[in-house]
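My structure is below; once you've seen it, I'll send some questions.
Only one protein chain is missing from this complex, and each of the others stays in its spot.
Take a look at chain A:
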Amino acid sequence: MAEVLLPRKMEIPNDPSKFGSPDLLHVLAVDDSHVDRKFIERLLRVSSCKVTVVDSATRALQYLGLDVEEKSVGFEDLKVNLIMTDYSMPGMTGYELLKKIKESSAFRQVPVVIMSSENILPRIDRCLEEGAEDFLLKPVKLSDVKRLRDSLMKVEDLSFTKSIQKRELETENVYPVHSQLKRAKI
């Protein structure tokens, strides 16, 4: 998913790039429902993610810098690690948002997860075919979010680990303990 960055100094916990502390997984959540926005935001915060929530696909495109017709490029400096969007939204649907994101050069690599209260197989297939990372049935569970987060961190851990091993360093000393995960009492 990402290129391997070889850090020059051992300042990794303070490094704001995606190879930094697990706290800095940045998720953009898109949902037109007030209730669901509040809910997904909390799920993500409890899972140690930085969250940006918007109420429509249009606002999501504005946030990403993809709203201007000629610029299918987007804000190159914006770090978004995951986009979670509701499927059924007035105006532009989550599916249409997914397509726009996959067409952009800045954000096509960002995993997009579709959320829906309806378990419609053709819908799920269509989204996965268009490049969605996953399709979650609402209401989304904390375990869903944790699973997503863990798999994203693993991808980054893996490439980072390889670069660290090259320097014969212990990764345990580099990463802080995932203490934030204990906050959710399951």
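The criterion applied here is as follows: a contact is a pair of C-beta atoms (placed from the backbone, for glycine too) under 8 Å apart; a residue touches a chain by one contact, two chains touch by 3 or more; residues count from 1.
As a convention for this text, contacts and distances are computed from a predicted model.
Among the names given as "Small ribosomal subunit protein uS7m", "AP-1 complex subunit gamma", "Histidine-containing phosphotransfer protein" or "Origin recognition complex subunit 3", UniProt records the absent chain under the name "Histidine-containing phosphotransfer protein".
For chain A, the residues in touch with the chain missing from this view are 33-36, 38-39, 42-43, 46, 88, 90, 117, 138-139, 141-142, 183-186.
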